[in-house]
Every structure is written in C-alpha cells, then in structure tokens.
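Please read through the structure below; I'll follow up with questions.
Note that this complex is displayed minus one protein chain, with the remaining chains in position.
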Amino acid sequence: MAPNIASTNTDLVCQTLRHPQHVSALTAAGWDVLIRQARSAGLLARIACMLEAQGSMDFVPAAPRAHLKSAITFADAQHADAMRELAHIDRAIAPTGVRPVLLKGAAYVAAGLLPAMGRVFTDVDILVPKSRLGEVEAALMSNGWVTTHHSEYDQRYYREWMHELPPLRHVTRQTVLDVHHAILPDTARLKPSSAKLLASARPLLPSQRYAVLAQVDIVLHSMVHLFHNDDLSHSLRDLSDLDLLLRHLGHTPNFWADLVERASELDLKRPLFYGLRYTKMRLSTPVPPEALACASQGGPGRLLTMVSDWLWARALRPRHKTASDVSTSIALFALYVRAHWLRMPPFMLIRHLAVKALRLNQGRTAVSTP
Amino acid sequence: MIVGDLGPQALDHCLRHGGLQIRTGPIATNVRTSIAAVRRGISLHYAQHEAEVTTGFADFHVSVERPQNYRRWIDRQVVFRFDGSQPFAPLPGDQGFPMLEWGLNWCVSSHCHQYLIVHAAVLERDGRALILPAPSGSGKSTLCAGLAYGGGWRLLSDELALIEPATCQLVALPRPISLKNDSIDVVQQFAPSAVFGDVVHETVKGRVAHVRPPAEAVLRASRPAPPAWVVLPRFAAGVAARMEPLSRARAFMALVDNAFNYGVLGRRGFNAIGELIDRCDCHEFTYSNLHEAVAMFDRLARSEQWLPT
Partner (left out) sequence: MAQFHHAELRPPDYVAEHGRWSLSGIFDWREWDGEFVVRVEGTASTYMLSTLTGETLMALRDGAAYVDEIATRVFEDCTAPNPATAALVARFAVACPETQSLLAALATLEALGLATAELT
C-alpha cells in the first residue's frame, strides 16, 4: 500500500522502516515530509543505509538522494570518531585493570550488530562495577575528562540516586562519556542485578579489554532504556534499534526462550512486555507468538495496557509537527512523569520535578550563536 | 517564476503561511517569516532568484520570527528556526535579515556533506574559479564584492565554497554578500550600482549590511566552474596591493583550516583538496585599496602564469 501523505499526522518514518520498498511511490511532497521526519527522529542515515542495501538509492530523486547520502557520510564519520574515542578511553582506563562493558550505540558499532547501521550518536556509554567507579573516574579525570552538571543538586542526583556518573566531557576533544554502574537507578522499582549483567558480559575479541553484554542482555537493556528513559526525544530511534536487534538475533537458536527466561531472572518482565509489544505494533518486528504470549504474563492489566498503548502510539513517532497532534504533548508529558515515577520514590519525584520546573522558568538558552 | 514576480501582498501572504521556496544554486529553501524587515530583505536581495509557492520538495525549512514569550513585544528579539528546532540563541531587535542569512549558511555547512564546504568566497572568470579562503575579518567579503561588481568576475558565493569531491568543481550558491562596518562605505563608493539592503546597527560585529548578488550571477547559478586559483586575502591598512606566490602545501592547509566539514569527509576530503590544489595556482594577497586589488586580480586572470613585478 502506498504511503498516505494527504492527511496530517502521518508517520512516514515507521512506514518506511516497515516497508522500505514503498518509497518508490513517494511524491516530491512525500519525500519532503519523510526527510524532515527522519532527520528529527535521528533516523535519516538508517533509512538511507536501508535504501542503499536494497539497491534502490539510485532510483531516489536527486534532491532527497543528496540528503540521504549526506546523512550516510556523516554517520560513517561518526562511527570512525567513536572507534577512535574508544581507543582513547581504553588507554585511560587500562591502568586500573577494569574491563568496561560497552552499552548502546558504542556496543552496536563495536560488536557489529545490526543497529550499527546508520546509527548516529554523540555519547559513549560504558558500564563498570560500582565498587570500581571511583578508580575509573579518577583515571579518566587524569586523562583530560572533566565532569559536567556542576550544581550540587545535579551532582547528588547522579551520584547518589542515578545509576551513572554525571556525564564526563573531554577537554580537548569535547566528546562525552557516560559511566554507568547499573542499567537502572538504585532507587528504581525494578532491580536488574548489575552483578549478573557483568558476569555474563563477554569480551569483543579475546585480545580486547572492552566487553559487551550477553546478547539477551543487550536486548533487555535496550528495552529498559527505551521504556524507562525520561528523555523521549530519541524514542523512535531507540525502538528502531530494538527492532533491528530482534531481527538480527532472533535467528540465534533458543534466543526467544532465553530472552524470556533472562527477563524473569533480571526482574525485567515489564520492559520485555512493552518491548515486544511495541516493536511489533510500530515496526512489524517478526516476534514469535509464543514469545509474545510468555511476555504478556509480565504485562499490566487490560486497562493499563490500553492506556500504555495510547501513550506509546504517540511517543513512538518522529518528534515533528507533521507526525504530531494535540494529544502528542499530553502523552509525552505523562510518559516523562512516569519515567521519573519509575526511577525514584514519590517525595524525591516531587522535589526533582520542582527543581526542573524552576530551572525552566529561569530561562534556557539554545545551543550556539551565529 | 522568480521572487520578483510576486506582488508585495502575495509575497507577504506566502511568507506568513505556507512559506516561499527560494532556489539558490542547488539548494531550495522554504522560508517563512512574519517580520517586515526580513520580508523587505527577501524582496530586495532575492528578486531574481527562482521561487515556488506550492509545496514540493525543499532541502530546508526555516523561519525567522519573534519569540513566543514576552520578548515578542518587550526588548524584542528574533529567533531562527530550522524545521521547528532552534539551533541558535535569539538575537536582539531588528537583526532578522542578517539572522536569516547566517541561518541559511548554517543549514548548508551543517548538512550538505555531498560537498566539501570551505569558508571562502568563490568567483569565476573565463570559465575558471578563484577561491578566496579566509576567516571573518580578513577583507574577503569586501574583495569579493569589488570583484563581483567592478572586476568582471561572476559571483558563485561570498561565504561557502561548495566543492564536489569527485570532480573538484565549484558549485554556485549566489546569495547576498554580507559586509560589515567600513566595508559598507568602501563598496558603496567603489560600486555605486550595487544594491544595498537595510543597514543593521546592533550586531556583535558592528554595522552589517547585505549587497544584492548581481543578476548575472543568479542567472548562471547552475554552471559550476573548475578551480584555477587559490588566493589567501588579507586586508592591511595602508599597504600597497601585493600578490605573492604561496606554496601549495600551505594553500592546502589553508583550505583544511577553513573547511566546515573536513572532518566529516575524512580521507575523501583530503584527496579532494589535494586534487584541487594540483590544479591551482596559489597566492597570498595583501591589500588596503579596493581599486588596486581589483586591478591586480584582473592581471591575474589575464596572465597564464603569475609573474612578480
């Protein structure tokens, strides 16, 4: 079915991710909307790579094609930068003997997983044991990384309550490094054991210091990140990452059974439920019915599921005016509050939202001046 | 259709609602604004540029508006938006048209990685391109305006050299030339026929004004040009115009240092600049008087190989 762009609030990105071959039916106006939506969703390079992989790039009209190719060029440069950055981080941490576990974008690229395709990212995320956090931070700081978020409240927020250090920025390279000790905050309701995650991590190559999580853990982390993140600006991209992970790893023998079992073991049945449900719903991920059935045992009741469906249908779209309507901002706000609700006890939540609201009122400047 | 074909009411309506799609060389930008000064600037500077009012494909969607908050009326500001997002802090008062121009430069230099993009003026004569790479304050724009308006050179761009990596051709993107402070007076005297827009006074760079690109430059925007000269310009008060040879390696590094997206293009960028330098005569140029400067470039264009005096 050809994509329908006549109505407003159309998600051409999801349509294209589901059926890349249908771009051949796009009009000039359709390409205009797709490029803009994809760019705002952080998925322009991914869609470009998909079209190139299926051999249809040459048939894309010249004007949109230039943007697609430019996005690939940019993503390739970012990958090369990320690899160089990993080498710098490795050199800095090496003396401590800690083996950092790569997470998210850096893991996909370093491990050659399918979501590396067209993945654009600015930060590197690593996971280290909580007991070694001090050593790692010291090693990084003596190699040119400095902390960000200097207010006392922010420092406490990260160090005491969240599962990561305040982001570190390198003084000369200006790259950002997020050092995690868990995949969810200590204050969160769900308690996936970091010890178990680290124990199952495996080195990228026998000779390398870097490790990545076990395959099922990478998938579960992707689900946790997507459904517990208060920053929803990249939610569609994160969903696409999850979709590609499932498509890539889904053929591994026993994968789905292992996934369900591990979710149970790590207290992550709820994110698993949402992950499988919404990738299938938005991106037609080929999830086996048995896996869905097992996962639904970890889901909430019917009413709450309906509410979730309503919220996530609006959040898992490009963050663009052509893909939104009035209900979108309501849904995003509700999910923002929910993310914090899941991360911290009520009294902390109220205080945290108040601090953030106060900051918002004091004014926020944008990124740069001409 | 060109922008000049639209009457003032039609132009105003278009800019306030669906946006006016203006073609500048290979780039089509959908521009929306409700600010009168910006509309005036567009009407003046883009009169000869091709335009569309119906929606098709636009490379970029931008707008220049007053902010939504109280700064709309009190201590007024202008905001540049790129398809809904706001890449820059707001600017004060009536800097709407300069902000549009800076924003349009940013759109290209941040997104058009199909080109190697160098911060340089580019002009063409007899089918050969002259590249003047330089940071702000070097006198590049003044020289560019002089050459475009009195030197017999076709303007390709005053800010952005778009280099096709595969062919090294320079692609034209003719847009208004931005001048600051004394340059405004110098160019007005040098080229009385040059059409200037409003002079804006409150910018961090001082007085800013734009000069409309020559009609011929806009008409021939679809013609790229092969590179022939790389000249590093430098304004120095009181000195006689001087054109000196520059080693190719230094010219190479000057292009690298002035490139917006050299890092993004990686090895391809290195090789493209290398091939471009292979084809160019390279010089350093110092001047204080625009007439002398234009005359010297005239000699450069007419000689096969530069001979020092």
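By written order: A and B. Residues from 1 in each chain.
Note that a residue touches a chain if its C-beta (ideal position, glycine included) is under 8 Å from a C-beta of that chain, and two chains touch if they have at least 3 such contacts.
These figures come from a predicted structure and were not determined experimentally.
Engineer: Given that one chain is not shown, which residue among A:80, A:176 or A:334 touches it?
Structural biologist: Counting the whole complex, the residue in contact with the absent chain is A:80.
Engineer: Please identify which residue in B:8, B:92 or B:263 touches the non-displayed chain.
Structural biologist: Of these options, the touching residue for the absent chain is B:263.
Engineer: Among B:18, B:206 or B:274, which residue is in touch with the absent chain?
Structural biologist: Touching the chain that is not displayed is residue B:274.
Engineer: Go through chain A and note every residue touching the omitted chain.
Structural biologist: 80-81, 84
Engineer: Can you list where chain B touches the absent chain?
Structural biologist: Touching the missing chain: residues 247-250, 252-253, 256, 262-263, 266-267, 270-271, 274, 277.
The criterion applied here is as follows: only the chains that are shown with their structure count from here on.
Engineer: So the centre of each chain is just the mean of its C-alpha atoms; given that, what is the distance between chain A and chain B in Å?
Structural biologist: Their C-alpha centroids are separated by 38 Å.
Engineer: What does chain B use to touch chain A in their complex?
Structural biologist: 26, 28, 55-59, 61, 80, 83-91, 99, 102-103, 106, 111-114, 204, 263-266
Engineer: Within their complex, state which residues of chain A touch chain B.
Structural biologist: 28-29, 31-32, 35-36, 39-40, 61, 63-64, 66-67, 69-70, 73-74, 76-77, 80-81, 320-321, 365-370
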